[in-house]
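One protein chain is absent from this view; the other protein chains keep their places.
Every chain is named by a letter (A and B) in the order it is written, and numbering of its residues begins at 1.
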Amino acid sequence: MKEKVLEVQNLSTSFHTERGLLKAIDGVSFDVYKGEILGVVGESGCGKSVTSQSIMRLYDEKYAVKYSGRVLLNGRNLFDIPYKRMQDVRGAEISMIFQDALSSLNPVLQVGDQIMEPLRIHQKLSKGDAREKAVEMLRLVGIPAPEKRITQYPHELSGGMRQRVMIAIALACRPRLLIADEPTTALDVTIQAQIMELIASLNRQLDMGVMLITHDLAVVAQMCSRVVVMYLGQIVEEADVLSLFDRPMHPYTRGLMASIPQLDGDRTKRLYMISGTVPLLSQIPTGCRFAPRCPYATERCRQEMPPLQEAEAGHSVRCWQPVRGGAQGKEAQ
Amino acid sequence: MKKYVGKRLLSLIPTILIVSVVIFLLVHLTPGDPAAMMLGDDATLEDIAALHTKLGLDDPIVVQYVRWVGRCLRGDFGISTAVVGQPVADLIASHFQPTICLAIYSQLITILIAIPAGMYAAKKRGTAGDYTVSVFSIMGISLPSFLLGLGLIMLLAVKLRWLPAAGYKSLTADGFVPFIRYMTLPALSLGFIHAAYMMRMTKTAMLEVLGSDYIRMARSKGVREGSILFKHGFRNALLTVITVVGQGFISALAGAAVVERLFNIPGMGSLMVDSIEKRDYQVIQAITLLVAMLNVVINLIIDLIYGLADPRIRLAD
Partner (left out) sequence: MQKDTARTPEERAALEAARRQLVREQRAVNLRRFLSNRLSVVGLCIVTLMLLTALLAPVVTGAMGLDPYSAVVRDRLKPPSAAHPFGTDNLGRDIFARVLYGARISMTIGLVVGLLSAIIGTTLGLYASTNKVLDNVLMRLCDGLKAIPNILLAITLMAVLGANMHNVIISLTVVSIPGVARIARSQALLVREQTYVEAMRAAGAGKNRILWRHVLPNILSPVIVQMTFNFASAIISEASLSFLGAGIPIPAPSWGGMLNEARAYIYTGWWMIAFPAVFTMLSVLGFNLFGDGLRDLLDPLSGR
């Protein structure tokens, strides 16, 4: 088995609100291996982004947030090191790219400066060396004429270019883990494919672990080796990608898959939708969190929270009555 | 950038025109005959009529306006009716320095207090320090400058005897230390309201910037907190703060009337107040016009700095 880059163990993140602590994610555990792409899937509001920002410890720990559990990066627990020292880890060992590159790049700094910044901080490079490296990074992410681009400002670049710049910033110090939080949502479809292809090729080239957060199952099917499905701050299913798409076991996962339009499907049929919406965090149901929206929910589901347990080798599910050997979730339609 | 500057310059023209018309009409429509006033009580009707013709007061109003603008452009603001024979331009020139020095000094104090305080409040949001800054800023906004000035005089001059209660020492003639001794209280009273406002604006701008995606991005690449606050944060907030600094300078010039009177400073503000008592409309007109024009110029300068500071504006068209 390959080396683990990241081990998240029983991670919970709570926010201080006017009504007391609000648990946004609750006991999440998963691993990311070297050189693999792990997909994290779920509807918006299910805690995907909170998970990734908790791993980076990006929240204001003095006033806003409380973490528990362990986040091991190459065996070292990130929650054990002082907050101040996290800045040596971010950008050097873990990096992150965000959804909207335009708002994530500083509008008043040149692109080159923004790529050079992590190099100057973490690798203590001189200005000239950092500049050279920045040009090299821009070339690596496939930006033509990088010498010219480094003196430009973010708003002078196209959306796809900006996303490439953000990837260049994130990868400048060759981190062992890249967290990509919906990296293509804001882009055109054709550009989306290009960026995804870039991430995949860099993942192979640099042999780093990638945690790809998305709500797009098609992307997951194409890019990832393993998948974690999240619902309301918990993991509801975890499996390798083939097994998940072949035999989705959790009704929520099946619902997500059934709501993808299929070209070979019957076009007269209406697209499946999971009924209801994700409840607010302050109104988490007792028992299984998905029970209120689940077509198969029983009394037990509404009373008792099911544990996440291995249903077959390498495939875990949080459900009292997981569907086994299912017919690719078709009957859910 | 050239196009941007050109556009800004062009947009000034209507404002300048309207300001000058408003100020011209304000004084032109004043009841009372300036010719009669200049000649005093024992002037004959013929004398007054002759002066009327000489001053062009019988011409159509548009002609008078154009002539007035022409004179103003040459730096001729007319003759004072109170200090007979004295050109208004000379009067203003001899009162100009105290007002400008005071305005600049008060703005320096304001900037030095308000920007760090606002940044501190934004960084330490929700703490006692932040709360103190907020309370100070709302108190400051509610405190007219002459009240603060009176309070400062009573405390620091009358009670503690640290600083003189009133008077003026010139920076050029009397030196730096006397200037600071005499001008600190007036500068504080003049700047405080604006400091409160600037504090608020700095805090708001910093909060907005610190909550933005690019700050999160900066943090995620390991940028140090100090650098996040200044290089990434303040540089973006600066765009708002520059505007406030410009407004502050103008409000310091405008507020000079009250503060100079309180502290007996022989600046343009005192000249203006004296002129009200003496009904010397030419002087009032000239000072108002001057400050309004300074305002327009300062706004232009701010726009240009803005263009330099923000690449999105600089490089647009």
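Brief remarks follow.
The working rule: a residue touches a chain if its C-beta (ideal position, glycine included) is under 8 Å from a C-beta of that chain, and two chains touch if they have at least 3 such contacts.
This structure is a prediction, so every number in the text was calculated from the model and none was measured.
Displayed chains that the missing chain touches over the full complex: B (touch as defined at the top). Looking at B:Cys72, B:Val244 or B:Ile284, the residue that reaches the missing chain in the full complex is B:Ile284. Annotation: of B:Val83, B:Ile180 or B:Ala254, B:Ala254 touches the absent chain (contact as defined above). Considering the whole complex, the residue from B:Ala36, B:Ala165, B:Ile180 or B:Ile313 that touches the absent chain is B:Ala165.
Taking the complete complex into account, residues 14-15, 17-19, 21-23, 26-27, 29-30, 138-139, 141-147, 150-151, 153-154, 158, 165, 200, 204, 250-251, 253-255, 257-258, 261-262, 272-273, 275-277, 279, 281, 284-285, 287-288, 291-292, 295-296 of subunit B touch the chain not shown.
One rule holds for everything that comes next: only the chains that are shown with their structure count from here on.
The centroid of the Cα atoms in subunit A and the matching centroid in subunit B are 53 Å apart.
Every residue of subunit B that touches subunit A in the complex is listed here, in rising order: 125-126, 212-214, 216-225, 231-232, 235-236, 309-312, 315.
Residue ranges of subunit A in contact with subunit B, taken from their complex: 56, 58, 63, 87-92, 95-96, 98, 100, 103-109, 117-118, 121-122, 153, 155-156, 166, 169-170, 172.
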